[in-house]
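Worksheet for the structure shown next.
The complex appears here without one of its protein chains, the remainder shown in place.
Coming up: chain A.
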Amino acid sequence: MFLKTVAFILLAFLVQRAWKLSLGFGTSDVGYINRPGPCRNVAPIETGSEDIAVTSNGLAFISSGMQLSDMCSSAVDARFSQFVGRIYVFDFQNSKQDAVEVSLPKELQYNFSPHGIDLLEDSETGEILLFVVNHRKIGEFVEILSYQPESRSLSMVRSVTHELFTSLNDVLAIDRNSFLVSNDAYFRSCWRILEPLLGLRWCNFIYFDGTVGQSIIENGHDFNSVALSRNGKQVYLTRPSEMKLEIYNRSKGTETLKLHQSINVGMAVDNVFSDQSTGDLWLGSHPSLALLTKHLSDIDLRAPSQVIRIQPLGPQNDPFNTYKLFSPFGDDGELVSGSSSAVHFKDKLLIGTVAHKVAYCEVQS
């Protein structure tokens, strides 16, 4: 009798987990192709373009070559260990030119597996500071780098690590020394698979003020990407397995966040980009996490891609009170596999992927 009860509870638990996971998992074998206008790949990027940050002048910084092998090497394609971490720069205003590799500071050469990226522009000096999540061999770091445009190089300003950095994903720069950063898991190793399977909530969202790091949101299970609203009053956070974009009200200074709204977009979302000119949110998304997982275990297997745009229709103080969802771009994985990010600049789109290429599209309709 007791055994039957335990077995029943276990079964109910497994069914609930399977159900919750299956929604974002998506088992379709098809990716629908949909273009906003002419699209093409941007050379020479072939080993990923996980996240992209753009300056107000349309200079896009692309993090590339993330070596997923530090995250359970047996589950991912062996070729990941040969990926070289790089930052590329692409100019939206000179879109016919290829993306150009930016040289890294000495400390990061052979020590660079970049993930989320953000940037700060100093309006007076014009200096561009990059904040890059780096999965170093020894641990999780946020690298703060200064861009030298004449030499197309990055110089090290500061390297930050902290015991709360367990498995970093994306970073949001607040000022020269402080930032918000998300943990997408507790374990960095193969044990991380247990977290979504068992519904463990061991992730947190961290504020680093320059000296001290603290959790500002705790007990989450899937904090992925983070972005800031135009007026700085709201922070956007993506939750891929729940197919949601969460909107938090932010108290500047203390950086306390309070959940205000949750938008279910119906697909596993990855990185979020807040368009400073329109207030729109652009999301790189995965129509099928099942196919994405297969693609990561064998890069030659294609994973469908999709870009989602959320257009705010509400008032200034609550822009997403009402909104519209658009899907301006979809691909079956041939042009771009595993789209993780999308940035928009003056009717042009740049779409980045976890381990594949980059697409540049003109938005005609």
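The rule we apply is simple: contacts are C-beta pairs under 8 Å (C-beta built on N, C-alpha and C of every residue); 3 or more make two chains touch, one makes a residue touch a chain; residues count from 1.
Operating definition for what follows: contacts and distances are computed from a predicted model.
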From "Galactosylgalactosylxylosylprotein 3-beta-glucuronosyltransferase", "Paraoxonase", "Acyl-coenzyme A oxidase" or "mannitol dehydrogenase", the hidden chain's UniProt protein name: "Paraoxonase"
Selected residue (touches chain absent from view) among A:Ile33, A:Cys72, A:Leu164 or A:Leu194: A:Ile33
Full-complex contact with the absent chain, from A:Pro44, A:Gly199, A:Gly266 or A:Gly279: A:Gly266
Selected from A:Phe8, A:Tyr110, A:Trp191 or A:Phe326 as touching the chain missing from the view: A:Phe326
Touching residues (missing chain, whole complex) on chain A: 23, 28-38, 264-267, 308, 324-328, 330, 332, 334, 364-365
